[in-house]
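The complex is shown incomplete by one protein chain, all other protein chains being positioned as in the whole.
So, chain A:
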Amino acid sequence: MTTTVHYTDAEGTVRDIEGRPGDSVMETAVRNGVPGIVAECGGSLSCATCHVFVRDDCLSELPPIEPMEDEMLYGTAVDREENSRLSCQLKLTEGMDLYVTTPETQV
């Protein structure tokens, strides 16, 4: 079963990246050079520059937001929405097929 993240950027360009279970959505993007995810802090929940919007029907596959992530989301460069998450907190699971959109800017 493949594990795939579909990244759509603010212009609508879609990049489908095969991921490894256990990696985060942020790591998968950064390692493959997907633009739109900066992740200055490397995933230690310190910078809020890996903000993504998750397609609504995918939200239920994800772990709930912890308080620290929730607070960090109030500081993103593009305002948070109902479906906002920090992609460093989203771990890929076997067979996951996840659709996310990256904001116009992260800083």
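Assume contacts are C-beta pairs under 8 Å (C-beta built on N, C-alpha and C of every residue); 3 or more make two chains touch, one makes a residue touch a chain; residues count from 1.
Note that in this section contacts and distances are computed from a predicted model.
J.: Looking at UniProt, which of "Sugar ABC transporter permease", "NAD(P)/FAD-dependent oxidoreductase", "propanoyl-CoA C-acyltransferase" or "Hydrogenase 2 large subunit" names the chain we cannot see?
T.: "NAD(P)/FAD-dependent oxidoreductase"
J.: So which bits of chain A touch the chain we can't see?
T.: These residues of chain A touch the chain that is not shown: 23, 27, 30-33, 35, 38, 40-48, 68, 71-72, 74-75.
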